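Got a structure for you, written out below as structure tokens; questions coming shortly.
For this view, one protein chain was removed and the others were kept in their places.
A and B are the chain letters, set down in written order, and residue numbers restart from 1 in every chain.
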């Protein structure tokens, strides 16, 4: 096991830059999740750590070693591919011990390690089958098994669960978490899936357009997104964004929404009088009431029951707003609703730069 | 018209057309066979009968027992077999590079390989002869193998490239992460998966080398290094054009090429399917 240190790494294909100056330090045993929209460079970064892509500039260090010029085989890392990349002409057993054979591991030890990994993953009965005879979930396990038999310095995962159905994905997610708890191997995990990111990560790295936007614990990113991008990307249902202007009224700080309504600003928020801002509020923080106990009035446009709770889409004078409530509400469309936006739950971003206002 | 009547007529048309193709493809081969079993005295008198009134295998016995044909045949097998194996090895390497690497000069290589397809090889006869004779490569099977290998590598490279294009890159990347060098990943993971492509290339090159006449004629003047196409041409002069024997030799010569081809034609379509659309 080892730490992974990425310093000032850039990547261009020809003249097209895809990664701009990425800095990231991953501690020994940490589980880091890379998230971001499609094409933002997550896979590219992962593949550079693996040695499958050249590094245009900067340095990547695994443990104490700079690995920029090392071939993948000399980096002592394991990777799980989205396509699993199982060797179709080899049995499950041979898929799993291929790396050990390459390292001339003694046969007994190899048999021992493989059967241990197989029983851990519930693959005992499949060892002599070819990958094509396995289901998607079983293939996924083989891909995992192939990585863990090696006891590598680090695991790299590139959307390993995205070809599975929802149930299986949940199950494998839990298994990956347990595996990491048991083995404690440093891991980098690329995903599109909010839930995977939130549940698996020690820290999340949110990327956009080849630039790291924010690095932090899942709750950091959720509760204190540094910019509009992170705020909008993390969380489902997505955060509400409302255009507004900051007003300093003597000692009092106010936010004037585009509808003309004013609400108190969160305590300690910076910014200057007249600054155009965007106000974010998560749906579960919007307080609604059918008894007209609120600051503002709106009406129900759509109700989405989710089982766990309900999403209520509100129409108001100037903007649409989603509210998430735990109760099973079933308002008819058009019902008048009062709502409140609690000051302490507001996220304020500069409208031009999209950055969170300093506090 | 009911739909079942329509689909019946559709199938009739389908099979009818296919029957036409099969007949067109096989009839000339049938005629070759027919001439080869026609005794000499009936060759012209029954020239256009679909099957002679008497048939005999005399031409075959003569060709096998009293001519140099078995020697030519052996030479051809050696030359075509070695060429096929060599070309497939070399083209597997370069086809892999074309499929997997982006390297400087790649377009030049493609250009070079295309140019080799664009002039009549006749032009090369004299220069190659001059190059080979001081090296002792004329009148030798080795010389022929070298020439045929060079001639077939460009097309075989394109063919192998299209086969490799059909195999996901992930596989050798996984192998490289598992601890294999790229070359080992190529040998242990990618090549085994390209076996149909390898078979197709082998067969294609074998048939091409099997039928080459020009260089076989120009680089070799002695019978003991002649291949069978040259030997076949020999029937024309030596035996005052004994057509029966020539056709018998021709039929015999067809056998290995056809067998090889029948084995591989399936893979040819399969393998090309993967790479065809990418071009």
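Keep in mind that, in the parts below, a contact is a pair of C-beta atoms (placed from the backbone, for glycine too) under 8 Å apart; a residue touches a chain by one contact, two chains touch by 3 or more.
FYI, contacts and distances are computed from a predicted model.
Visitor: Out of "Ferredoxin", "Sugar ABC transporter permease", "Fatty acid desaturase family protein" or "Xanthine dehydrogenase family protein subunit M", which one is the UniProt protein name for the chain not included here?
Guide: "Sugar ABC transporter permease"
Visitor: For a quick check of understanding: of B:29, B:57 or B:223, which residue touches the chain that isn't displayed?
Guide: Missing-chain contact among the listed residues: B:29.
Visitor: For chain B, which residues reach the chain that was dropped from this view?
Guide: 14-15, 17-18, 21-22, 24-26, 28-29, 31-32, 35, 43-44, 47-48, 50, 90-91, 93-94, 96-98, 101, 103, 109, 112-128, 130-131, 146-147, 149-151, 153-154, 157, 182, 207, 210-211, 213-214, 229, 232-233, 243, 246-247, 250, 253-254, 257-258, 260-262, 265-266, 268-274, 276-277, 279
Keep in mind that, in the parts below, only the chains that are shown with their structure count from here on.
Visitor: Need the CA-centroid distance for the pair chain A / chain B, whole Å please.
Guide: The mean C-alpha positions of chain A and chain B differ by 55 Å.
Visitor: For chain B, which residues are in contact with chain A within the complex?
Guide: It comes out as residues 168, 170-171, 173-182, 184, 189, 192-193.
Visitor: Can you name the residues of chain A that touch chain B in the complex?
Guide: Touching chain B: residues 50-52, 71-73, 75, 77-79, 81, 83, 85-89, 98-99, 102-103, 146, 150 of chain A.
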